[in-house]
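One chain of protein is taken out of this complex; the other chains stay put.
The block that comes next holds chain A.
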């Protein structure tokens, strides 16, 4: 399952559907690391491979040149020896050297002189110097078995008539008279026929053999060092020497070639291109390994770094998502004091703010709902009430009870104002008129025992005021402040810049201090009916115009109460006007 996850992730990474910051960071990182890495690696590979290839090429060239030199000097030495012998034999004073076995004193003297020359021609490397005559007798060290000369591979194939030199190539020396000790050292051979007509020596062959051990060792060392295939061919195409290992020549082989000046042998060393470039291949492989390791390292570091980075963003994102689902008490942990930390901090602050705000909105919404519910409660079938009242009023008129009719009329007016909930804001004029009706009822009830004074500029009357805010206050005055309706009520409306100030003053009983303090407190349980009117009125103002506005109560026990209401000027819009009708 985990594997599947990784697979998915990798898949997304490569198809490009995974556009996370991490991926981008990762790619960014890799690009930043890999471009210099690969360019540097590639450059150094190219450079060093070039140097190495050219050096190896030069080395091989030099090595072949050295082999050629070594071989040439051996061949040259042998040729020189043969020439010396040849010229010795051509000397007329040495005519005693014949084809047969020397048996006379004079012949033996000649033979001894000649053989001492041959001995003096020997060097460290000389393996054999013989002059084989037509009779089968030979000059030279007494260790040759003429019958075994056929063991030399090219001895029997040498052409009957030839002049100059005949190179026998490399072979194991196997013509010793001693059958037992056949050390069979590898030698290189040269046969030179003597053309000396009219002389007994004519037809003899000078055989020069030089130890090839050192040469072959050099060849082997060269082959081992360079893994080259060495091929020496004579001009007629005969293979003189070839590396043991099987080899198929290719066109792209690296070839070093030399021709020996002594006998026109061609020396050719071939290295398969693969082997030739092997050392640079090693560099390439190393570069690749380093690149891959660096790549993985970069990937790892990038992954680590980006995951640390993006995980914080992710946490923040998750927090935001939770908030968007409504979990407002979500807070994101603050890690570090960097930009992301401050982002976390701002986020937390913002969520706190939103939470508070939503709390407030919720609160006011709930109050509004409550008020509406209450209003709805009062609204229950006002038509029945009004019809009934009208009927009573009409009956009172028939009965001639004028004061009852009056009272019913004012009550109807007051109720109409109270129950009309179509508008929350009404003109000051209307509210004051309703207060007038309310006071008429009180007057009928108590008689003309109180005084009401209104001090309001005509111009202020169209301004709006929340509905049913003043009436409860007046009710309070009659129920709590006055006894039997006796007292004075003074209402004054003023304008203060953009605001209106209404002062309601009475000279009633006043409010006790402890009660005054509880007046605006919502927690206070309703005790009787007192105080509710003040708070409701205050809330209505605050609801409509904001918390800055509302009621202020100033009261001295026994001397009366002054309520000051302050709210912004607001005229009834045309829209509202049309709605009234």
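Note that in this section contacts are C-beta pairs under 8 Å (C-beta built on N, C-alpha and C of every residue); 3 or more make two chains touch, one makes a residue touch a chain; residues count from 1.
Methods note: contacts and distances are computed from a predicted model.
**Student:** Which name from "FtsX-like permease family protein", "Sugar ABC transporter substrate-binding protein", "Spore germination protein" or "GntR family transcriptional regulator" does UniProt give the chain that's left off?
**Tutor:** "Sugar ABC transporter substrate-binding protein"
**Student:** With the full complex in mind, choose from A:108, A:220, A:517 or A:548 the residue touching the hidden chain.
**Tutor:** A:108
**Student:** Which listed residue (A:59, A:86 or A:137) would be found touching the missing chain in the intact complex?
**Tutor:** A:137
**Student:** One chain isn't shown here. Among A:160, A:178, A:383 or A:497, which residue touches it?
**Tutor:** Of these options, the touching residue for the absent chain is A:178.
**Student:** For chain A, which residues lie in contact with the unshown chain of the complex?
**Tutor:** Listed in rising order, the touching residues are 101-105, 107-109, 112, 122, 136-138, 142, 144-146, 177-178, 180.
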